[in-house]
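What you see is the complex with one protein chain gone and the rest in place.
Chain IDs A, B and C follow the sequence of writing; residue 1 opens each chain.
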């Protein structure tokens, strides 16, 4: 009998190959695990710093800004992205793959470049910034700038996921709905949207997570009001690791908790 | 006959719903398009700056550092990630989903937090940095630090894509290969790897692209030697938009060209 | 009820063209054709899920060619029933009335009636993925019928069912058809199903309706060789008419003479079609003027379960029951007589 302890699905032999592969894979797993656990472990040596960070209004405000901004950007992405996703899933039109390509650009270009491009259009004299400036609204170094920067970076995640969700809805269900007398709008509301909802929700979570972790574009477009990543970076450059780490830990824990809470309804439904 | 010009696949009616959806989708498409085109368009007003950036050795060195570092990190990810991916696709073992979860962590946590965590382990007194320091190798503010930061951030893309590639290889092909006398290693080399190759290659491209666009973690771990995103940011904070934009444009164009070249063999094969 | 003129449409790899068809009110019409012949597309065009590239469709005298599906009042049952997976059986059935915003009371009452009619009231709170094939089919039919459509289109309605359920549902569907009087158009690739269900059959091949007629007419008198082959007429014999005597002709098939009924003249080159189950294999000659009798040697016997397929050296293929093959002691190389009625031969000029 094979002695390979990983051989639990009882495949005969081949143990040495898999042992070698396990060893190689372990290198990567350890790299990630050690990096993260070390951060938490080091902080246990200075718990007071963690507690004081958790009470520091500057820190809490920054985390609040991050959460509020990514929530706003996700809502905007949802409102405009779901119709676009439905369109891309259901209609053929000239230039469709161009549109799909454009939507994916923010994922492909370096984040800093996106920040530079966003700064160019959002600044007071920019194509988008100028009309807002006339209304007395400043986008750069403002909450709205954070939201737009996050929106730009997180859009593709929502649109792509929702589009695949709509694609996986059998088009014949929509046909049947129409033959039962439902208008296109009724069909969308009663059939396509509910059936794609789990994908759309998933896309929202992805967009939300991508938004809250965005740093590069926000750094360039809207240093103020300080969002959490900016504050962590600022503390790091000004006071070093020991001053930024408690905030980083606080931020990542809050992110992961919120992330888990957002996923909860999905996990429930699957059971 | 329907008058909706998008109605090219000749679906009856439903035009108003789709017209509304088109309008909403257009907002997003325009947001991305305008942001990017504006950057290029503005630069046309100052072409000399673009040309001088293209000749500036500091700029070229920074772009070179970015390309070299992401290529190194992709090679490392390939070497260790492909065996791990095969393992995850083919074997069941206790804690498998934990391992899969760990591999995906770098995608889920805020980039700055990853940077802080990486700095903590890579610095001279860090868990990984200390042994290297004894060998006389410094990881922080060094090329190797850039590579490790990129590796951390881009790993999940390669492992996930390669794993799905291996999963899509019919396991029965491996069975048949074994029944024809091939050892596990011969089966991997002659059947599984070639059949999953296109996914693996795709994963490499994703990891490469993720690496080259990484800014946050690199900013914290290895400001020097300056990679392209760092240089762009430095110029932006020191001299403003007009000084950083040419580099941004140069960088993004080079990225997209390389990206396209890397995709070329894949497109060819599909025809 | 339905009139279709010069209908034409391409969609992906499918193409239908030159479709002209008239289906009567209350009829059970089966469109029979091989996979890929465009049957489903034709049904979807009638329902309005796609618009034709050319041609017109009338339902009940109204030109519906450009109408949206929700304006046609046509019920549709897809191959795998396309039930809304997020709704219960009852919600599926009530769907059409709900979008029409009928009073809640009426919706519930008629949904209940419909479920009782089909015997699925016990399933009302179940979701489609917990239903068996037959239950799904009943739900899909109920969902369509509750709106009292004049026309019900069904795409391979039995292909997802096992044999027993299929036989039961065929009876059920015929009953619904008799009692409701709704015009039914049913698409299938299965000859037996078409025989069992149809009032009339339209044979569809390569995007065209190539033959329309009653069941016997279509199966016994296919219009050409291709149709004959699709319908399972395995014996297609080329020959020349050598003699005509009062409607009964003699056809010379490479030296062998067979009698058949035809109005063609002496010297005509013809194809003669003969279904394998029309041939009786026996050990004694049964020749009469109205019955062909060919001496032959068995080249091959293949056991197909209850039936045996016999290939003769003359090229003829016969099907006979395994029992009678055993009783006759048929075996490879045996000398036998293959006999068949002159009326079983269907003659067509080449």
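Methods note: a residue touches a chain if its C-beta (ideal position, glycine included) is under 8 Å from a C-beta of that chain, and two chains touch if they have at least 3 such contacts.
Treat the numbers as computed from the prediction; the structure is a model and nothing was measured.
Visitor: Looking at C:48, C:157, C:202 or C:276, which residue reaches the missing chain?
Guide: From the options C:48, C:157, C:202 or C:276, the contact with the absent chain belongs to C:276.
Visitor: From the list C:63, C:167 or C:285, pick the residue that touches the absent chain.
Guide: Reading the full complex, the residue touching the unseen chain is C:167.
Visitor: Mind pulling the chain B residues that touch the left-out chain?
Guide: Those residues of chain B that touch the unshown chain are 170, 172-173, 175-183, 186, 190-191, 194-195.
Visitor: In the complete complex, which positions of chain C touch the hidden chain?
Guide: Residue positions of chain C that touch the missing chain: 167, 191-192, 195-196, 232, 275-278, 280, 302-307, 319-324.
What we mean here is this: only the chains that are shown with their structure count from here on.
Visitor: Name the chain whose C-alpha centroid is farthest from the C-alpha centroid of chain B.
Guide: C
Visitor: Among the chains in this structure, which pair is joined by the largest number of C-beta pairs in contact?
Guide: So the chains sharing the most C-beta contacts are A-B.
Visitor: Just give me the whole-number Å value for how far the CA centre of chain B lies from that of chain C.
Guide: 56
Visitor: Rounded to a whole Å, what is the gap between the Cα centroids of chain A and chain B?
Guide: It comes to 16 Å between the two C-alpha centres.
Visitor: Do you know which chain B residues sit against two or more other chains?
Guide: If we look for residues of chain B contacting two or more partner chains, we find 11, 13-14.
Visitor: Could you check chain C for residues that touch two or more other chains and list them?
Guide: 48-49, 68-69
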